[in-house]
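The complex appears here without one of its protein chains, the remainder shown in place.
Each chain gets a letter, A and B, in the order it is written, and its residues are counted from 1.
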Amino acid sequence: MVAELNFNNPTVVALARYGALVVGKMLFLLLLTSFFRVTRKVFSCPEDARSSYLGNAKTEDQVKKMLIKDDMIERVRRCVLNDMENIIPFLLLAPLYILTGPADSTALLLFQIFVGSRFVHTITYLFGMQPFRALAFTAGLCVNFYFVFHIFRNSHF
Amino acid sequence: MVAELNFNNPTVVALARYGALVVGKMLFLLLLTSFFRVTRKVFSCPEDARSSYLGNAKTEDQVKKMLIKDDMIERVRRCVLNDMENIIPFLLLAPLYILTGPADSTALLLFQIFVGSRFVHTITYLFGMQPFRALAFTAGLCVNFYFVFHIFRNSHF
Partner (left out) sequence: MVAELNFNNPTVVALARYGALVVGKMLFLLLLTSFFRVTRKVFSCPEDARSSYLGNAKTEDQVKKMLIKDDMIERVRRCVLNDMENIIPFLLLAPLYILTGPADSTALLLFQIFVGSRFVHTITYLFGMQPFRALAFTAGLCVNFYFVFHIFRNSHF
(Lines give C-alpha, C1' and ligand atoms only; values in the text may rest on other atoms or scores of the structure.)
Protein backbone atom coordinates (compact mmCIF):
# COMPACT_ATOMS: atom_id res chain seq x y z
CA MET A 1 0.00 0.00 0.00
CA VAL A 2 1.39 3.41 -0.96
CA ALA A 3 1.46 6.50 1.25
CA GLU A 4 -1.50 8.85 0.75
CA LEU A 5 -1.72 12.60 1.26
CA ASN A 6 -4.72 12.72 3.60
CA PHE A 7 -5.37 13.02 7.34
CA ASN A 8 -5.52 9.21 7.81
CA ASN A 9 -1.74 9.45 7.47
CA PRO A 10 -0.37 10.83 10.78
CA THR A 11 2.70 12.22 8.97
CA VAL A 12 0.43 14.43 6.87
CA VAL A 13 -1.30 15.70 10.02
CA ALA A 14 2.12 16.47 11.51
CA LEU A 15 3.16 18.29 8.33
CA ALA A 16 -0.06 20.35 8.44
CA ARG A 17 0.55 21.34 12.07
CA TYR A 18 4.27 22.14 11.73
CA GLY A 19 3.78 23.68 8.30
CA ALA A 20 1.07 26.03 9.60
CA LEU A 21 3.36 26.98 12.50
CA VAL A 22 6.37 27.84 10.35
CA VAL A 23 4.35 29.62 7.63
CA GLY A 24 2.57 31.55 10.41
CA LYS A 25 5.99 32.66 11.67
CA MET A 26 6.90 33.82 8.16
CA LEU A 27 3.62 35.74 7.75
CA PHE A 28 4.23 37.33 11.15
CA LEU A 29 7.44 38.85 9.71
CA LEU A 30 5.36 40.45 6.92
CA LEU A 31 3.16 41.99 9.61
CA LEU A 32 6.28 43.14 11.47
CA THR A 33 7.62 44.81 8.29
CA SER A 34 4.35 46.72 7.83
CA PHE A 35 4.36 47.67 11.52
CA PHE A 36 7.95 49.00 11.33
CA ARG A 37 7.23 50.85 8.05
CA VAL A 38 4.30 52.73 9.61
CA THR A 39 5.88 53.40 13.02
CA ARG A 40 9.31 54.37 11.61
CA LYS A 41 7.74 56.12 8.59
CA VAL A 42 10.06 54.42 6.09
CA PHE A 43 8.44 53.27 2.84
CA SER A 44 9.38 51.73 -0.48
CA CYS A 45 6.90 53.74 -2.62
CA PRO A 46 6.38 57.53 -2.74
CA GLU A 47 2.57 57.10 -2.63
CA ASP A 48 2.92 55.35 0.77
CA ALA A 49 4.82 58.34 2.17
CA ARG A 50 2.20 60.73 0.78
CA SER A 51 -0.81 58.73 2.03
CA SER A 52 -2.53 60.44 4.97
CA TYR A 53 -3.06 56.97 6.52
CA LEU A 54 0.61 55.95 6.35
CA GLY A 55 3.43 58.50 6.01
CA ASN A 56 1.30 61.65 5.74
CA ALA A 57 4.19 63.51 4.06
CA LYS A 58 3.17 66.99 2.90
CA THR A 59 6.27 68.13 0.97
CA GLU A 60 8.48 66.35 -1.58
CA ASP A 61 11.35 66.73 0.89
CA GLN A 62 9.45 64.74 3.52
CA VAL A 63 8.63 62.09 0.89
CA LYS A 64 12.31 61.71 -0.05
CA LYS A 65 13.35 61.30 3.61
CA MET A 66 10.80 58.50 4.07
CA LEU A 67 12.23 56.55 1.12
CA ILE A 68 15.71 56.21 2.69
CA LYS A 69 16.40 52.61 3.73
CA ASP A 70 16.16 51.71 7.42
CA ASP A 71 18.59 49.17 8.92
CA MET A 72 16.02 47.32 11.03
CA ILE A 73 13.48 47.09 8.17
CA GLU A 74 16.18 45.83 5.77
CA ARG A 75 17.09 43.22 8.38
CA VAL A 76 13.49 42.00 8.61
CA ARG A 77 13.30 41.99 4.78
CA ARG A 78 16.42 39.81 4.52
CA CYS A 79 15.01 37.50 7.18
CA VAL A 80 11.77 37.12 5.16
CA LEU A 81 13.78 36.40 2.01
CA ASN A 82 15.86 33.78 3.80
CA ASP A 83 12.64 32.24 5.14
CA MET A 84 11.25 32.05 1.63
CA GLU A 85 14.43 30.46 0.30
CA ASN A 86 14.26 27.73 2.95
CA ILE A 87 10.69 27.30 4.24
CA ILE A 88 9.07 27.19 0.80
CA PRO A 89 11.42 24.43 -0.50
CA PHE A 90 10.72 22.55 2.76
CA LEU A 91 6.96 22.72 2.21
CA LEU A 92 7.33 21.69 -1.43
CA LEU A 93 9.67 18.78 -0.66
CA ALA A 94 7.91 17.49 2.48
CA PRO A 95 4.78 16.14 0.68
CA LEU A 96 6.99 14.40 -1.91
CA TYR A 97 9.05 12.98 0.97
CA ILE A 98 5.86 11.70 2.63
CA LEU A 99 4.86 10.02 -0.65
CA THR A 100 8.04 7.91 -0.49
CA GLY A 101 6.54 6.35 2.68
CA PRO A 102 9.10 7.18 5.42
CA ALA A 103 8.69 5.97 9.03
CA ASP A 104 6.32 8.31 10.92
CA SER A 105 8.83 8.93 13.71
CA THR A 106 11.67 9.84 11.30
CA ALA A 107 9.44 12.25 9.38
CA LEU A 108 8.20 13.86 12.61
CA LEU A 109 11.76 14.31 13.89
CA LEU A 110 12.85 15.98 10.62
CA PHE A 111 9.81 18.32 10.70
CA GLN A 112 10.63 19.26 14.29
CA ILE A 113 14.32 19.89 13.58
CA PHE A 114 13.44 22.06 10.58
CA VAL A 115 10.73 24.13 12.25
CA GLY A 116 12.84 24.53 15.40
CA SER A 117 15.87 25.64 13.36
CA ARG A 118 13.79 28.26 11.52
CA PHE A 119 12.43 29.73 14.75
CA VAL A 120 15.98 29.94 16.12
CA HIS A 121 17.08 31.46 12.78
CA THR A 122 14.46 34.22 12.95
CA ILE A 123 15.27 35.16 16.55
CA THR A 124 19.04 35.12 15.96
CA TYR A 125 18.56 37.15 12.74
CA LEU A 126 16.41 39.85 14.32
CA PHE A 127 18.79 40.22 17.28
CA GLY A 128 21.99 39.78 15.21
CA MET A 129 23.35 36.75 17.07
CA GLN A 130 26.21 34.96 15.32
CA PRO A 131 27.37 32.15 14.94
CA PHE A 132 23.97 30.83 16.16
CA ARG A 133 22.16 32.14 13.07
CA ALA A 134 24.63 30.35 10.78
CA LEU A 135 24.12 27.10 12.73
CA ALA A 136 20.31 27.36 12.58
CA PHE A 137 20.49 28.09 8.84
CA THR A 138 22.73 25.06 8.30
CA ALA A 139 20.44 22.74 10.29
CA GLY A 140 17.43 23.74 8.18
CA LEU A 141 19.38 23.42 4.93
CA CYS A 142 20.55 19.92 5.94
CA VAL A 143 16.94 18.77 6.39
CA ASN A 144 16.06 20.14 2.94
CA PHE A 145 19.08 18.42 1.34
CA TYR A 146 18.19 15.18 3.10
CA PHE A 147 14.69 15.42 1.56
CA VAL A 148 16.21 15.99 -1.90
CA PHE A 149 18.48 12.93 -1.69
CA HIS A 150 15.83 10.72 -0.09
CA ILE A 151 13.18 11.63 -2.69
CA PHE A 152 15.64 11.23 -5.55
CA ARG A 153 16.71 7.77 -4.36
CA ASN A 154 13.14 6.58 -3.74
CA SER A 155 11.41 7.68 -6.94
CA HIS A 156 12.12 5.25 -9.77
CA PHE A 157 9.81 5.26 -12.76
CA MET B 1 -14.39 9.85 5.62
CA VAL B 2 -11.41 12.19 5.30
CA ALA B 3 -10.97 14.88 2.65
CA GLU B 4 -8.93 13.79 -0.37
CA LEU B 5 -6.76 15.87 -2.69
CA ASN B 6 -8.31 14.85 -6.02
CA PHE B 7 -10.84 16.24 -8.49
CA ASN B 8 -13.75 14.30 -6.90
CA ASN B 9 -13.48 16.97 -4.20
CA PRO B 10 -15.03 20.20 -5.61
CA THR B 11 -12.88 22.31 -3.28
CA VAL B 12 -9.74 20.91 -4.94
CA VAL B 13 -11.16 21.79 -8.37
CA ALA B 14 -11.87 25.32 -7.12
CA LEU B 15 -8.32 25.60 -5.74
CA ALA B 16 -6.91 24.45 -9.10
CA ARG B 17 -8.94 27.06 -10.98
CA TYR B 18 -8.30 29.99 -8.63
CA GLY B 19 -4.70 28.90 -8.04
CA ALA B 20 -3.98 28.81 -11.79
CA LEU B 21 -5.57 32.26 -12.11
CA VAL B 22 -3.50 33.90 -9.38
CA VAL B 23 -0.22 32.19 -10.34
CA GLY B 24 -0.91 33.19 -13.95
CA LYS B 25 -1.21 36.80 -12.77
CA MET B 26 2.14 36.49 -10.97
CA LEU B 27 3.83 34.98 -14.05
CA PHE B 28 2.38 37.80 -16.14
CA LEU B 29 4.35 40.25 -13.94
CA LEU B 30 7.57 38.36 -14.83
CA LEU B 31 6.70 38.83 -18.50
CA LEU B 32 5.98 42.52 -17.83
CA THR B 33 9.40 42.93 -16.17
CA SER B 34 11.15 41.40 -19.21
CA PHE B 35 9.06 43.60 -21.52
CA PHE B 36 9.96 46.78 -19.59
CA ARG B 37 13.65 45.77 -19.43
CA VAL B 38 13.87 45.39 -23.21
CA THR B 39 11.74 48.43 -24.15
CA ARG B 40 13.33 50.75 -21.54
CA LYS B 41 16.78 49.21 -22.03
CA VAL B 42 17.42 48.81 -18.30
CA PHE B 43 19.09 45.58 -17.20
CA SER B 44 20.49 43.91 -14.11
CA CYS B 45 23.50 42.25 -15.81
CA PRO B 46 26.16 43.85 -18.05
CA GLU B 47 25.92 40.95 -20.55
CA ASP B 48 22.22 41.81 -21.11
CA ALA B 49 23.13 45.39 -21.99
CA ARG B 50 25.86 44.16 -24.37
CA SER B 51 23.70 41.52 -26.07
CA SER B 52 22.73 42.52 -29.60
CA TYR B 53 19.27 40.99 -28.98
CA LEU B 54 18.58 43.01 -25.81
CA GLY B 55 20.44 46.23 -24.98
CA ASN B 56 22.83 46.27 -27.94
CA ALA B 57 25.24 48.56 -26.04
CA LYS B 58 28.47 49.17 -27.98
CA THR B 59 30.56 51.12 -25.42
CA GLU B 60 31.16 50.61 -21.69
CA ASP B 61 29.47 53.98 -21.11
CA GLN B 62 26.27 52.74 -22.74
CA VAL B 63 26.46 49.55 -20.61
CA LYS B 64 26.75 51.56 -17.39
CA LYS B 65 23.76 53.72 -18.28
CA MET B 66 21.62 50.61 -18.86
CA LEU B 67 22.44 49.26 -15.38
CA ILE B 68 20.92 52.26 -13.55
CA LYS B 69 17.70 51.30 -11.74
CA ASP B 70 14.39 52.32 -13.29
CA ASP B 71 11.49 53.38 -11.03
CA MET B 72 8.79 51.49 -12.93
CA ILE B 73 10.82 48.27 -13.17
CA GLU B 74 11.66 48.43 -9.45
CA ARG B 75 7.93 48.88 -8.78
CA VAL B 76 7.08 45.75 -10.79
CA ARG B 77 9.90 43.88 -8.99
CA ARG B 78 8.52 44.84 -5.56
CA CYS B 79 5.05 43.79 -6.71
CA VAL B 80 6.40 40.36 -7.76
CA LEU B 81 8.18 39.99 -4.41
CA ASN B 82 5.01 40.88 -2.51
CA ASP B 83 3.10 38.37 -4.64
CA MET B 84 5.60 35.68 -3.77
CA GLU B 85 5.40 36.50 -0.05
CA ASN B 86 1.63 36.12 -0.11
CA ILE B 87 0.50 33.93 -3.03
CA ILE B 88 3.02 31.15 -2.38
CA PRO B 89 2.04 30.76 1.32
CA PHE B 90 -1.60 30.74 0.17
CA LEU B 91 -0.95 27.89 -2.28
CA LEU B 92 1.04 25.95 0.32
CA LEU B 93 -1.58 26.43 3.06
CA ALA B 94 -4.71 25.90 0.93
CA PRO B 95 -4.17 22.13 0.32
CA LEU B 96 -3.51 21.61 4.05
CA TYR B 97 -6.67 23.62 4.78
CA ILE B 98 -8.64 21.41 2.37
CA LEU B 99 -7.32 18.31 4.18
CA THR B 100 -8.97 19.52 7.41
CA GLY B 101 -12.32 19.08 5.58
CA PRO B 102 -13.87 22.58 5.56
CA ALA B 103 -17.33 23.28 4.09
CA ASP B 104 -17.08 23.70 0.30
CA SER B 105 -18.80 27.09 0.33
CA THR B 106 -16.51 28.50 3.06
CA ALA B 107 -13.40 27.33 1.23
CA LEU B 108 -14.66 28.76 -2.06
CA LEU B 109 -15.42 32.13 -0.46
CA LEU B 110 -11.93 32.31 1.08
CA PHE B 111 -10.29 31.43 -2.28
CA GLN B 112 -12.34 34.15 -3.98
CA ILE B 113 -11.52 36.80 -1.36
CA PHE B 114 -7.81 35.96 -1.59
CA VAL B 115 -7.56 35.89 -5.37
CA GLY B 116 -9.69 39.04 -5.67
CA SER B 117 -7.53 40.86 -3.10
CA ARG B 118 -4.34 39.96 -4.98
CA PHE B 119 -5.69 41.24 -8.31
CA VAL B 120 -6.69 44.50 -6.61
CA HIS B 121 -3.23 44.58 -4.96
CA THR B 122 -1.40 44.26 -8.29
CA ILE B 123 -3.47 46.98 -10.00
CA THR B 124 -3.18 49.38 -7.05
CA TYR B 125 0.56 48.66 -6.81
CA LEU B 126 1.29 49.28 -10.49
CA PHE B 127 -0.72 52.51 -10.49
CA GLY B 128 0.40 53.63 -7.00
CA MET B 129 -3.06 53.82 -5.42
CA GLN B 130 -3.08 54.10 -1.62
CA PRO B 131 -4.73 53.25 0.80
CA PHE B 132 -6.39 50.68 -1.50
CA ARG B 133 -3.18 48.69 -1.90
CA ALA B 134 -2.77 48.46 1.89
CA LEU B 135 -6.37 47.24 2.25
CA ALA B 136 -5.96 44.60 -0.48
CA PHE B 137 -2.70 43.42 1.12
CA THR B 138 -4.43 43.16 4.51
CA ALA B 139 -7.38 41.19 3.11
CA GLY B 140 -5.04 38.62 1.54
CA LEU B 141 -2.92 38.37 4.68
CA CYS B 142 -6.07 37.79 6.80
CA VAL B 143 -7.05 34.80 4.63
CA ASN B 144 -3.55 33.35 5.04
CA PHE B 145 -3.61 33.86 8.83
CA TYR B 146 -7.07 32.29 8.98
CA PHE B 147 -5.66 29.23 7.19
CA VAL B 148 -2.77 29.04 9.67
CA PHE B 149 -5.06 29.13 12.73
CA HIS B 150 -7.64 26.78 11.21
CA ILE B 151 -5.01 24.19 10.19
CA PHE B 152 -3.25 24.43 13.54
CA ARG B 153 -6.50 23.89 15.47
CA ASN B 154 -7.63 20.99 13.26
CA SER B 155 -4.47 18.90 13.08
CA HIS B 156 -4.05 16.81 16.24
CA PHE B 157 -1.76 13.84 16.12
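Worth pointing out:
Assume a residue touches a chain if its C-beta (ideal position, glycine included) is under 8 Å from a C-beta of that chain, and two chains touch if they have at least 3 such contacts.
The structure presented is a predicted model; accordingly, all values stated were derived computationally and were not measured.
Residue-wise, the contact with the chain that is not shown comes from B:A16, picked out of B:V2, B:A16 or B:L109.
Contact with the undisplayed chain is limited, among A:L96, A:I113 or A:A139, to A:L96. Although one chain is not shown, part of chain B still touches it, namely residues 5-8, 10, 12-17, 19-21, 23-24, 26-27, 30-31, 34, 44-48, 50-51, 53-54, 80, 84, 88, 91-92. Not every partner is drawn; the one left out touches chain A at residues 2-5, 75, 78, 84-86, 88-89, 92-93, 96, 99-101, 125, 128-131, 134, 137, 141, 144-145, 147-149, 151-152, 155-157.
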